[in-house]
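For reference, the structure discussed in these notes is given below.
Only a single protein chain was left out; the remaining protein chains are all shown in position.
Right after this comes subunit A.
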Amino acid sequence: MTRNERRKLGMGLLFISPWLIGFALFGIYPICMAVYYSFCDYDVLRSAVWVGPMNYTDMMSDDVFWKAIYNTLFYALFSVPLGLMLALVIAVLLNRPIAGRSFFRTFFYIPSIVPLVAVAMVWMWLFNGDLGLMNYGLSLIGIEGPQWLADASWTKPTLILSSVWQVGGAMVLFLAGLQDVPKSLYESADLDGANPLGQFWHISVPMVSPVIYFNLIIGIIGSIQEFVKPFVMLPGGGENRSALLFAVYIYENAFLYGNMGYACAMAIVLFFIIMFLTWLATRAMGRHVYYAGE
């Protein structure tokens, strides 16, 4: 490295130093401390005491931990594919030359910019077992709606239903992907006599597969970390902790019970769960993703 190059490197590092220092202080340092505290008995107020893997072994025998894992995976298993499908379908519809297209695009995106706590409050009203619009709508077609938020067998479906409402973010990405698909492909398919469904399945889907892949990964991460809505809508996880999600259980341990060490250990487990699922999604989808540039 010449003197000039070294000088340039120094200047470069200096200019990005605010970010580097910030990342080290607020990113790397907390992560390292979380790993350390996960091996400690730590309640924030007292100094941490090293207890080895006790938090991890305790987790194995903690029923609520397993229940939270189950609830979270159940939630992700339904909310992610449902959200993806809905976002893709809306994007395809809004990609067509229909009247008021801009209005509908904005309209479908609006839920994604509403603050989550407000969304949760609105859903609590919609799903209210006595006064809610959901049950009122069902009553019009002769169905007596369930107690969405009070009945253990309905709490998870309620969360899943409320999550698919916010597909705006994924939809916008799909729209961008769809607009990149060359028109010539559809034209030649038209000449060959392909119907709209065939065109969707054999042209649109493969061409936006990188976006599907991206939205899938982001969807998995987002749903495994889901916190605000279950926290507000179903305090304590609802009846019999039937909708206690993992992130909420971590919060309870950290800030309600003061078991920060245990909460850190669970956060580390959450990290590995997300990593594993991302790896699994990559394995499963990787071969089916088509990049036009390749």
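Quick note on the criterion: a residue touches a chain if its C-beta (ideal position, glycine included) is under 8 Å from a C-beta of that chain, and two chains touch if they have at least 3 such contacts; residues count from 1.
Please note the rule applied: contacts and distances are computed from a predicted model.
Looking at the choices "3-methyl-2-oxobutanoate dehydrogenase (2-methylpropanoyl-transferring)", "sn-glycerol-3-phosphate-binding periplasmic protein UgpB", "Ion-translocating oxidoreductase complex subunit C" or "Aminomethyltransferase", the name in the UniProt record of the chain not drawn here is "sn-glycerol-3-phosphate-binding periplasmic protein UgpB".
Remark: the omitted chain is touched by one listed residue; of A:Met60, A:Ile113, A:Leu131 or A:Leu191 this is A:Leu131.
Taking the complete complex into account, A:Val49 is the one of A:Val49, A:Leu77 or A:Ala176 that touches the chain left out.
Of the candidate positions A:Phe107, A:Tyr136, A:Trp201 or A:Tyr257, contact with the hidden chain is made by A:Tyr257. Touching the omitted chain from subunit A are residues 10, 14, 17-18, 21-22, 25, 41, 43-46, 49, 58, 63-64, 128-132, 147, 149-152, 236, 239-241, 255-258.
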